[in-house]
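Excerpt of the complex: some chains, original placement.
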């Protein structure tokens, strides 16, 4: 199986990845080229071609969900940073991002929220 | 220190708890009366009196964030059910809830999403 | 997008799901029909149509990996049971399964291993 076999799904996913994650998303994909090129394709096809392309939930809500989950899990710092940028890209404001992260103190503890805020500070500073 | 000492914060939290979690929230609070009554007060004051009462993020987004986080963490089934009901209470649709949970397959794996969907089925059936 | 659009991938996944998970896998899929039918399709297409169908690792090793991971994570009991059965289905012996679970005591602690062994006892008893 190769991308050509499902052009619609792969192309739709790639466009969605670019819309949401921007350069950071493309960097993730290209970094997989040497070690797991098929995984780069799956990443485009399933999360972006299938899930993010679904009409039932707006992208702002989807990124709020991801920032919340990755902050709460606390074991995926690089991906949290990609999605803090993605949240900004799709229109979540800095204030809203900070609110989501602070709320995670209630569900995953203060350390998770503190580490999420540190990641947000870093991403916001890179934008400025 | 007792609730009377900070009536505004406690009352605001209780009202917010009732608005969001409804009867399920009051049940959680009353179930703490015998073993940890102060914890019932903290639960009203900090999550609801402090966090959920903040103006910077709407309640729909807050419940989307909680459903996402508890689905991803996968170790808090009773609280996930309370917040699936809470999400419905503040206007998140069933379709949107299902979208949030499905999206967690990408960030926390298919088992987390499957268990989240099973919880949602249970909560939706209880509503019907 | 519907299954007909990618018949090869969907059919390959369904065959692989049946080969590995047997009736338990079909039950998971049918249980999703009411609440998230698209998720049933994704479950067939991505994990089974894409990942389990890859030639680079035998099914025995794949099920050893899953039993190890779900035992270590400790928050997905229903899926662990499905994969304990799946491990048996693809030729992992009971002794090997018990060895994998015991080894998880080293990496995720004795409680994770004890709960994994309890799940294995249940699955083995259902087989007998």
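Lettered A, B and C in written order, each chain numbered from 1.
In this section, a contact is a pair of C-beta atoms (placed from the backbone, for glycine too) under 8 Å apart; a residue touches a chain by one contact, two chains touch by 3 or more.
In this text, all values refer to a predicted model and were calculated from it rather than measured experimentally.
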item	value
With 3 chains placed, the number the full structure-file assembly comprises	6
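Note that in this section only the chains that are shown with their structure count from here on.
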item	value
Interface composition of copies chain B and chain C: same or different, split at half	different
Most widely separated chain from chain C, with each centre as the mean of CA atoms	B
Approximate Å spacing (C-alpha centroids) for the pair chain A, chain C	27
Cα-centroid distance, chain A relative to chain B, in whole angstrom	24
Whole-Å gap separating chain B and chain C, where each centre is the average of the chain's CA atoms	30
Residues within chain A bordering two or more other chains	46, 51, 54
Touching residues (chain side chain C, partner chain A) in the complex	1, 5-6, 8-9, 38, 42, 46, 50-51, 54
In the complex, chain B residues that touch chain C	73-75, 98, 101-102, 105, 109-115, 117-118, 120-121, 124
Chain B-touching residues of chain A, taken from the complex the two chains share	46-47, 51-52, 54, 56-57, 60-62, 64-73, 76, 79, 95-96, 98-100, 102-108
